[in-house]
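Missing here: one protein chain of the complex. Every other protein chain is in place.
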Amino acid sequence: MADQTMSGADALGGVDRIRENYLAMARTRRLYGGLMLVVFIALMASGFIVADERNAGGFWDGVLNIFDFPAEVLSEAREKIANLPGLMVKFLPSLVETLNIAAASTLLGAVAAVILSLLSTRGLARYPALIGVFRRIMDVMRAIPEIVIALVLIFVLGGGPVPAMIAIAFHTAGALGKLFSEVNENASLKPLEGLESVGATWPQRMWLGVIPQVAPNYLSYALLRFEINIRASAILGFVGSGGIGYDLRNAFSWGQGRYDEVAAIFLLLFLTIVFFDQTSSHYRNKLVGRV
Amino acid sequence: MLELDRLTKTFGGRTAVDAVTLTFPKPAMIGVIGASGAGKSTLLRMLNRLSDASSGRILHEGRDVTALRGAAKRAWQAECAMIFQQFNLVPRMDVVSNVLHGTLNKRSTLATLFNLYPESDIRRAIDILDRLGIAEHAAKRAEALSGGQQQRVAIARALMQDPAIILADEPIASLDPMNAQIVMDALRRIHDEDGRMVVCNLHTLDTARRYCDRVIGMRLGRVVFDGGPDELTTDAAREIYGADAGFSEAATSTAIDALDRPGPAAAVVAAV
Amino acid sequence: MLELDRLTKTFGGRTAVDAVTLTFPKPAMIGVIGASGAGKSTLLRMLNRLSDASSGRILHEGRDVTALRGAAKRAWQAECAMIFQQFNLVPRMDVVSNVLHGTLNKRSTLATLFNLYPESDIRRAIDILDRLGIAEHAAKRAEALSGGQQQRVAIARALMQDPAIILADEPIASLDPMNAQIVMDALRRIHDEDGRMVVCNLHTLDTARRYCDRVIGMRLGRVVFDGGPDELTTDAAREIYGADAGFSEAATSTAIDALDRPGPAAAVVAAV
Amino acid sequence: MAMAEAARAPADLKAQALRLFARKRLLSFGAPAAILAYFVYVFFAFDIPGLAERARMDNAAILVSDAYSYKTHITHDNRNGGLTMAVEGENKGTYPKGMIPDFVTMTGEDAARIALPDGYAAEIEGSTLRFDVPDYGRIVVRVEGRDIELDLPTETTPDWISASSSRVDITTPGGRAIVTRARTEVYRYRFGWELFWFTLDSPFYGKSVGELASLAVSDQQVRPGVGNLAAMAHDFWNNAMWRHKDVLWAIFETILMAFLGTMGAALVALPLAFVAAANFSRFASARFLMRRFFDFVRGVDGLIWTIILSRAFGPGPMTGALAILITDTGSFGKMFSEALENVDDKQIEGVQSTGAKPLQRYRFGVIPQLTPILLSQVLYYLESNTRSATVIGAITGGGIGLLLTQAIITQKDWEEVSYYIVLIVLMVMFMDWLSGVLRRRLITGGGEK
Partner (left out) sequence: QEIEEFRIGILGGENAQDRMTSNECVRAKTEEMLGVPTKLFTPADYDGVIQGLLGGTLDMAWLGASAYAKTYLTDPEAVEPVLVKVNVDGSYGYHSIGFARKDSGITSLADMQGKVFGFGDPNSTSGYLIPSIEIPQVTGASMESGAYFGEVRFTGGHEQTIVAVANGDVDGGVTWADGLGEWEDGYNSGALRKASDAGLVDMNELVEIWKSKPIPEGPIVLRKALPERVKLEMVGMLAAMPAFDKECAYNFMAGEALGMAPIGHDAYESIIDARKSQM
């Protein structure tokens, strides 16, 4: 019943060939798909088994006790619930320090990231020959976890907020630098050429030609980073860099008797994180929506 | 035998379809026309059970379709295929897989989740594609096809369901005149050759006149015209569209020969 | 007095501009025409020192411009303004700031980074915008303007540089005929009133004929025509464009009156 | 000429433009000024002036020099006699009997001469130490009963010697010597990571690359019954000083935590995201609860989850993996549900109109739309979780993070610290590369999984 005007397949050697080709393709695809699924499941399963094996407690034994510890903390916190507001006030300065570390390091890191990203974007770079070098520098900065730098710096500079600030700023510069340079790549080069034709210097071209184009995206990424850095800064407190993480660790570590402190600090930290998370995602949506 | 009995749909306070009563004694090619918002899409969606009727009934071979639930409802949907204005294909999947979606209702959930279709289905899918002249694109992703080709894939999916009824909601509204003709020809041919009932929402009078055996005109949710294509005069059209004397049919035409007509029509075609 | 001495530019193996030797004894309005790829843009970019010449020299008032480096090169760029086909403004900045960019070379980098332009510059910028008839848009963002307005902002930026020479690379190619005329009129007026030299790449013969004092024709990087606008006959044009007898000038025209001519020209104008 | 279109007088426009610039100037000074003011505040809040005082640049010097050099200890036990020579003074690096470093000459049973660089030299004879410093002279330190006597060529004690009656410490660019009543020790510094390949007890120690290569291909077995290559691999793998085996295991554990955590989180988050997505979830309250749940598990950091879980699961990589899993369930849940809210309904309706069952609807109407976003997010997190796993490991998990923090905290094994840092950087860069490759292949290439 095939209508000649509609059947384009005949010209190409018949529907049979198409069918066989498709079936063959479907079979290989099914095979690869199946294989990938099997490999993935095998990886997950064997990974799970190895991790379970190398862990002190087994997964299945532990799952039932997962709430033991939280329950212990909560029950004590509930007993001493009257203490919580006072404790929260007591730990406020630590929280401020944590936030300061995050803010200062985000600012420092972002400034470095802007410069690094401009230096490592094709078409914008001051020294095009060195683009690769700056990219590798950013890769390495990004790859080093903050905790490594912080611990090493604590040895040299002593404990306190500064090692944490430097460590986070260092990592931030690498991480934001990569994102920024992706943004830069989408910037139009036309305004730059226009500025070049009037005899503008490199900083003028960057500041007047590129930054206005990319600023909203920069800002949006920087806000996201700030959010991440609040956590990072709290974590570094755990290894001796001051701030709220330090108090949390000591309270947690001491255990029974100070679980009210744990609860208070935890609540403080959690509320802060959620607060900044929500505000920043609100403003990020606004910023990117405007572009 | 398909019957609509005082079929009504209200959205909040608005009545989109208002007590539509229609009888289709035997499979035919039926065109539904009406201004934007007249309730054409809503009517078809109720027929396919994509939306539930607010009141009234749909009877197919004496069975109350409106009352079906769960698996029975899905079986009805499989029997009554739907073709959409925007094709509603899965763009990232290849053409044959899209066509095979027409068999989802018949095959076991588990097998289909892993893309395991019987080989016979695959063969049939390619036959259908061949019938519609697009077998050579079988292995491409749907998104890589032109609009007309995508709509033919959608028709192929509908045919794959082996339905008693094919519902088409403005199948040619996103297509250029060339592709519109190909798609309408295909639908007509399906009706002629397979004897399936085809219900087709249309924006344009001349398409309805040219392809349909019976035309239903809707306005504000009500059926205001029901007759053969020859009865569809300009006056009847004015009535359906609630238009004044300035109404010119050519302004909504998508038929290819409209291009050859003189006057401003050419410019309007490009804008459609 | 501007002299080009065997100016050559090669990209890889390709010669884009081939030993161009030209002398401009006094400021004039000069049109450069030639087919796409003839080397017009490359020539202008070398003049502005946006790209470096592969060999040959550019002499301005006896000074070798090709040899300038660093600050001296930027000072030359300030003296020799460039206008681009795509305007090359900073779209997210306001019009006055874009015009003030013309002073970047004269002001300290630090001051300009903080938007510290002298008040007198701002006043002058507005005067220039006023002269070009777009002062009222001064506070808008450049991207909010139409193409013709943006090109006038670009001209204002060029004037802000107070240059001896203005180079314009197909300044009207992205504009509709109406705006094209406004922009060309403005350039001509600048030449007439300020006595600045204007070198203008053009795609269209009639524009060159109408506005320029001297026309230079390029083909494959070489100068194949150099003479007054009246010498630019159809034969000369065929020579420049390497076109066969089928060459019709109207096909590339952007002059407004071309709209009134009969034939397919109208359709082509819309496509430009 | 259309230049007369100016509707307003230029004077007005000028005033307006000047106001505009006044505003812009305020902003372009205001923002940097605010940031600067903030930095000034931070400068004092973080006590940076005091920091400059407290900073221990000599520690930095130790750190740096230790990172790329090693020291060999020549120790004399002043109570019981006997000389021992050991790399880094560690048991595992002790020279076996009959083997001495090339710069030591034995001059007696309990006496040795130690050549130091740049003309420095030291000689241990019983409990007496003679230390020659060029341009200064010979320092003699003797342990006499309960006291330590110091003989200097000059009247005053130079500041590079720290001496009390019970301890003398000589620190020079050529080497270092410490004498207490218990023992006399001379340190000689050398460039490199000693014993990195083979420890002293391995027959392959001290061989050049060429020698090793020729050994590898020769049939003459250094250790009978084992092929040379296998023996080399064994000795390297079981190197007691650098413990390559444990380190590699630790790296593997870290990647394992990241992998299990990320993939597990994606699997858990996917169905939950449907509950939180407005267009899939019928119950507003369930949606709200699910969202708050996502916020909660995300807001509590992975590190805190590690601590909470350490009670139930104890130390080890499973705890770390679960902590990552829990945190990222929140992150993924949020992202996936946002992606779900942006899916195109047309495709779902298309599939639904064929009479597809709900699961099939999700599988064909939703998942294909979601895969690109899902995959790219998951792969991005996989990379970033490798770093998190390092941090989490430092607290309870294990893995390279634990080795690293412990090595840093002991504050002496800086060469190991640098070894770990290099490995971590390579590991993270590798995961970064891998996730980039997978992203490109899976998303742009392969189409539907």
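Order as written gives the chain letters A, B, C and D; numbering starts at 1 within each chain.
The definition used in the following text is that contacts are C-beta pairs under 8 Å (C-beta built on N, C-alpha and C of every residue); 3 or more make two chains touch, one makes a residue touch a chain.
Source: prediction; values computed, not measured.
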Checking the contacts here: which visible chains does the omitted one touch?
A, D
Option from D:133, D:290 or D:402 whose C-beta touches the chain left out:
D:402
Out of D:182, D:268 or D:438, only one touches the absent chain, namely D:182
Pick out which of D:264, D:316 or D:365 touches the chain that's been left out of the picture.
D:316
For review purposes, identify every residue of chain D that touches the missing chain, sorted by number.
53-54, 56, 59, 62, 89, 92, 162-164, 166-167, 169, 176, 178, 180-182, 187, 240, 243, 246, 307, 310-316, 394-396, 398, 402-403, 405-407, 409-413, 416
At which residues does chain A meet the chain that is not included here?
54-57, 61-62, 65, 68-69, 72, 155, 158-160, 239-240, 246, 250, 252-258
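Simple rule for what comes next: only the chains that are shown with their structure count from here on.
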Once you find the CA centre of chain B and the CA centre of chain C, what distance in Å lies between them?
56
Multi-chain contact residues (two or more partners), chain B:
none
Which residues of chain D are in contact with two or more other chains?
none
Spell out the residues on chain A that touch chain C in their complex, using ranges where they run on.
188, 190-201, 203-204, 207-209, 212-213
Which residues of chain A touch chain D in their complex?
33, 36, 40, 43-44, 47-48, 50-52, 54-59, 62-66, 68-70, 97, 100, 103-104, 107, 139-140, 142-148, 151-152, 155-158, 160-162, 165, 231, 234-235, 238-239, 248, 252, 266, 270, 273-274, 277
Help me check something: in the complex, which residues belonging to chain C touch chain A?
48, 50, 73-78, 81-82, 84, 86-93, 97, 101-102, 104-105, 109, 112-113, 154, 157, 161
